[in-house]
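The complex is shown incomplete by one protein chain, all other protein chains being positioned as in the whole.
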Amino acid sequence: MLLSVIGYAVLALVALGALGAVAGRFKATHDVVYGGALAASLVLLGAALLAFGHGDAAETLTLPIGLPWLRGHLRLDLLSAYFLMLINLLGAAASLFGWQYARHEPEPARVLPFYPLFIAAMSLVTIADDAFLFLLAWELMSLASWLLVLSTHEEPDTSHAAYVYIVMAATGTVALLLAFGLLAGSAGDYSFDAIRTHQLSPLLAGAVLILVLIGAGSKAGLVPLHVWLPLAHPAAPSHVSALMSGVMTKVAIYALVRILFDLLGAPDWWWGVVVMALGAVSALMGVLYALMQHDLKRLLAYHTVENIGIIAIGLGLALGARADGLDLLASLALIAALFHVLNHALFKSLLFLGAGAIQRATGERDMERLGGLIHRMPATAVAFLIGAAAISALPPLNGFVSEWFTFQAILDGAAFPQWLLKFEVPVAGAMLALAAALAAVCFVKVYGVVFLGRARSDAAARAGEVGRTMLVPLYALAALCVLVGALPSAVLALLRPLAAYLLPGGPVALARSSWLTLVPFDAGRSAYSGFTVLVAVAVLAGLASLAVRGLASARTRRAPAWDCGFPDASPALQYSAASFAQPIRRIFGSVAFAARETVDMPEPGDARPARLEVEMRDPVWDWLFAPVARAVAYVADRINIVQFLTIRRYLSLMFAALVLLLLLVAVMQ
Amino acid sequence: MTGALLTLLQLALTLAAAPLVTGIVRWVKARLNGRRGPGPLQPYRDLLKLLRKETVVAENASWLFRAVPYLVFALTWLAAAIVPSFATGLALGGSADLIALVAILGSARFLLALAGMDVGTAFGGLGSSREMMIASLAEPAMLTVTFTMALLVRSTSLPHIAEFLLSHDVGIRVSLGLALISLMMVALAENGRIPVDNPATHLELTMVHEAMVLEYSGRHLALIEAAQMLKLVTYLSLIACLFAPWGLDVGAVPGHALALGLESWLGKLLVGALALALFETGMAKMRVFRVAEFLGGSLLLGLLAAVFLYVSQGL
Amino acid sequence: MLHFANTAYDTAHLLDTGVLILSFALLFQRRLFGVIRTYAYQALILAAAAAWQAHAQQAPHLYITAAIALVFKAGIVPFVLQRIVTAFNIHRSIETALGIGATLVAGMALVALAILLVLPVTTSSGALTRESLAIALSTVLLGLLMMISRRNAVSQVVGFMSLENGLILAAVGVKGMPLVVEISVAFSVMVAFIIFGIFFFHIRERFDTLDIHQVERYRGERER
Partner (left out) sequence: MTAFEYILGIPVAAALALALVPSYRVAAWLNAFASAATLGAALSPFVERPATGVFFLIDDFNIYLIALTAFVAFTTSLFSLRYILHEVAIGRLPKRYVRFYHSMYQGFVFTMLLALSTNNLGVMWVAVEGATLTTVLMVGLYRTPEAIEASWKYFILCGVGIALALFGTILMYLAAEPVMGEGLKAMTWSELLPRVSAFSPAILNLAFVFLLVGYGTKVGLAPLHAWLPDAHAEGPTPISAVLSGLLLNVALYAVLRFKMLLAGNPGALAPGPLMIGMGLTSLFLASFMLYRRRDIKRLFAYSSIEHMGISTFAFGMGGPLANFAGLLHMTMHSLTKSAIFFAVGHASQVKGTQKIAEIRGLTASQPALGWALVIGVVAIAGMPPFGVFMSEFLVVTSTFARAPLLAAPLVLGLLVGFAALMLRLQGLAFGKAEGTGKASGAALVPLYLHLAAVLVAGIYLPGPLVAWFQNVARLLG
């Protein structure tokens, strides 16, 4: 019942795409497509939420499409429902935002057909119940997003971004295809039911893990497979970037969870080691990359890498704990990861939409040319501040809750019997803490440079607030960030059954937590109440202001900035994004990116301006991707010679082939 | 109910004691430098003076600039109310653990750093940038300390840790020692004390915290100063609670234990202040980029503490 | 298992061997006219072989094959080729890609391979078939060898046609192969020749020589 509703909604989205394709140039089509996408997303969201009512009972549906003997299997269980909810919650927000935003796209007709298709494909991935349909939806998702990236095809960098993206996407799909091949085994039944029952040898299971990490990891943006992400996400229109960064990466997480926790039997403890290590590295590298950026959207994309890393740490812990039979820990880590999935989706979409609003208002993405927007775009500024605080994991907002869970899980990591895990866990914890702290640094930089201070360009100085339809989704998401942070128990109501569903048999963490307080294990060990913190801060701040009003003089005077008496006329004298990040660059950048600063300071009396040049190298690109590209080019050049032989030589080739085959036959007889 | 009362009491006492502690530190330092220096009560006068003064706000400052002092003060005060200083039965003890405490202080810093960027001056940015850099290094170190505690006590809730340490005989452990040193280094960094930062300086290029709050004046500055003093007290109480919980009222015998708890707390604060003053007098401020190494060291100590604990538990 | 009394076998064997020998002779030739003439002889012997097979197998239709071989291959083709060579005054000496000696050695190896392949597998069929099939295969391979070891267009064409001779040898050698095959072979040879003619003509439009090098200057994407 629900599943058929979902099916029709997805179909409707596809139809909208078709409409956008044929009638893209008419004004009305725009409203129909975005309005329709909004409606469909809301329907899907509702269906997903209702699905939680079913509990563990999964609903299935078989369609007469796909492979003739396999048919298309659909299945709606708690895991699907959770991610379906996520996708369409943000799909709705993005559609509403895009409704107005996309009007001003250079070529809206290039967005209309693929935007609804993109949402449809992502939703379909979560309910696909056989390998063929899954990969079809998965690849369709890549295809749609690739074309969406190419919608800005006339901008110089887009082509490269799109190319890197589509090749990485195909690599991932191929890896997943191989993984499913191993999962299905020689029986060759590709329905997930058959795969669930099919048992794999530990070696093969390990191979599947690696393949899945490549396949889903490349889509999610795990280091070192993240290179496409900071290129492609910013290139797309902002409401699409929000979906790509906030949601599509989560679909990849869905694939990871679906395969590792559902399809692929019992885990091995070293899986946890691998996944956690990848997560920790991604978290730290991601935020370091981000700190080095001054393109707002690219910076946000790199933060996606960081947050995916945090999620992966949780998943790794869960895998290891499950392998070692530490069910409570496993469930806590899994809940932490899935909770962070939701949180990241919320604030990352919020921030990308905010970036979109800024781009709409100023036409700028380069932070060095922004500033002082808090005066010109007050409404956007408030929403963006909440998003920035949330992604920096500050209480009482939502980002902190999931990171707190992750930390709680990490602090329980001593329980692991394996020494490798014992030692890895605290290190991962320290890296996570460092990443979280650096994220705060990064968003002080972002908010301070973009919204505070003084405008660094005319565009920023002349910016105006964006329209209401663009603000509504911003505030909806911001409100959710606060709500989820203050009252996370509502989300737990969804997540605890889900954890129980994915880790059958064992106890589920957070049993003792109430609507007010979160208690992972028992009150003695640790507890947190976002609501209390929120209220307490409000009360104490109120007290403080009352006291001050009572005691202090209310006299206030506006005066020029003091700044140690420096008369600084030019806004260029402000701290820029680059200068703000300079200490971090000096401490970490020199190691991670071989960052070099060259200062050209003119002699006294020399009129020319001083120059500071920073050059950085991307280690991943240098050590992993450049060599591959070189290898392919080399082979291509070598083989290309065959195009230019003389007929006689071609004949000789034929002759050689013939003689070779004849010899083969002679030998075989 | 008692919890609420205790919390209110602690809120009041910490607020009351904070300027005194700072005053004592300054006074002792002056004495050690051979100056007479202002009396220990000077900070109270300073705060009052600031409150009465007219407040100057830079022309292009936004609402954020004016809201931040109140929020920072509230957050720091809340943090101070979470750490069991003289009694463990605090009402807020159950709603935020050690990690949350660090995070709450982190939010205060986040807002303050934003305020530093708001006016759009060179020094404000410089202060914020460096303050955030230092914090980003201090937090992981803090977490490793937390990790050690969690390993030993299997808890991150402060009252529980204190009660555990009081009730069980954990003995003198290498890990605890390392963790203590690590936490002290973090505390120095977080409170902007020598050798990381110099609270007394107004020489532009050496300022970190001071540069960040450069544009503040009047009541805003008073609130920020007060928050800073509260923070110092909070960290002193935290160290005391984690490593020297003796005399802490664990809610066994209300009346007498409470008095004991208060006395011991004041005693600890005094000791802490003196130790800090002595240390600062003995040290010289280090260059900003040595701070990374300093805090990196504390991070390593923290990890070592955890590892030693493993080993000792593994045996 | 040679029966010296069996004249049918001996004669066929002799003729087949003749064809093979002449394939070697083709490889051995250094001058264009020599090549063409040798090819004519080969076609002649082929005709004889076909005729003999017709007689031996009592398969009258093979006489047609013989006739085709005689008329077209031994007669018209060499004649026209000589005309072309003289008309376009192509230089008469043959450029070899592989030295004559080496070519001959390779040829021997190929013959060995052919015998190695055919004899063991055809134990079921009669001796006559086996021998002629082995020789036919050798001829085919030698024809290919000639095509890849000679640079001139004409000699390549001749190589191709001696390859077809080998095919016909095989076709007639196999007992009772239906007419359709001969027809197709004759048809293909004829058409092949027409096409060659057209080609020479086209190339004539562009070049004054048939040397493949000239054609191959225009290999795909070279100049682009």
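As written, the chains take the letters A, B and C, and residue 1 is the first residue of each chain.
FYI, a contact is a pair of C-beta atoms (placed from the backbone, for glycine too) under 8 Å apart; a residue touches a chain by one contact, two chains touch by 3 or more.
Computed from a predicted model, the values in this text were never measured in an experiment.
S.K.: Indicate each shown chain that the hidden chain touches within the full complex.
M.R.: For the complete complex, the undisplayed chain touches A, C.
S.K.: Touching the hidden chain in the complete assembly: which of A:186, A:201 or A:598 does that?
M.R.: Checking each option in A:186, A:201 or A:598, the one touching the absent chain turns out to be A:186.
S.K.: For the chain not shown, which residue from A:53, A:68 or A:550 touches it across the whole complex?
M.R.: Checking the options A:53, A:68 or A:550, the one contacting the hidden chain is A:68.
S.K.: Tell me which of A:135, A:519 or A:548 is the one touching the absent chain.
M.R.: A:135
S.K.: If the hidden chain were put back, which of A:493, A:511 or A:642 would touch it?
M.R.: That would be A:642, which touches the missing chain.
S.K.: Provide the residue numbers of chain C that touch the chain removed from this figure.
M.R.: So the residues of chain C touching the missing chain come out as 117-118, 120-122, 124-125, 129, 133, 136-137, 140, 144, 147, 156, 160, 163-164, 166-167, 170-171, 174-178, 180-181, 184-185, 187-188, 191-192, 195, 198-199, 202-203, 205-206, 215-221, 224.
S.K.: Which residues does chain A use to touch the chain missing from this display?
M.R.: These residues touch the chain not displayed: 64-68, 110, 131-132, 135-137, 139-140, 142-143, 150, 153-154, 158-159, 162-163, 166-167, 170-171, 174, 177-178, 180-182, 184-188, 190, 632-633, 635-637, 639-640, 642-643, 645, 647, 650-651, 653-654, 656-658, 661-662, 664-665, 668-669.
By definition in this document, only the chains that are shown with their structure count from here on.
S.K.: When the C-alpha atoms of chain A and chain B are each averaged to a single point, how far apart are the two points in Å?
M.R.: Distance between chain centres: 35 Å.
S.K.: At what distance in angstrom does the C-alpha mean of chain C lie from that of chain A?
M.R.: Chain centres of chain A and chain C, defined by C-alpha means, are spaced 69 Å apart.
S.K.: Please report how many Å separate the Cα centroid of chain B from that of chain C, as a whole number.
M.R.: Centre-to-centre distance between chain B and chain C: 100 Å.
S.K.: Among the residues of chain B, which are close enough to touch at least two other chains?
M.R.: Not one residue of chain B touches more than one other chain, so the list is empty.
S.K.: Where on chain C is chain A touching in the complex?
M.R.: Per the stated touch rule, the residues are 97, 110, 113, 116-117, 120-121, 141, 144-145, 147-148, 151, 156, 212-213, 216, 219-222.
S.K.: Where on chain B is chain A touching in the complex?
M.R.: 11, 48, 51-60, 62-64, 70-71, 73-75, 77-78, 81, 92, 94-97, 99-100, 103-104, 106-107, 109-110, 113-114, 116-126, 128-130, 132-133, 135-140, 142-144, 146-147, 150-151, 154-157, 160, 204, 214-215, 218-219, 222-223, 288-289, 292, 299, 302-303, 306-307, 310, 313
S.K.: Could you pull out which chain A residues touch chain C in their complex?
M.R.: Within the complex, chain A touches chain C at residues 643-644, 646-649, 651-652, 654-655, 658-659, 662-663, 665-666, 669.
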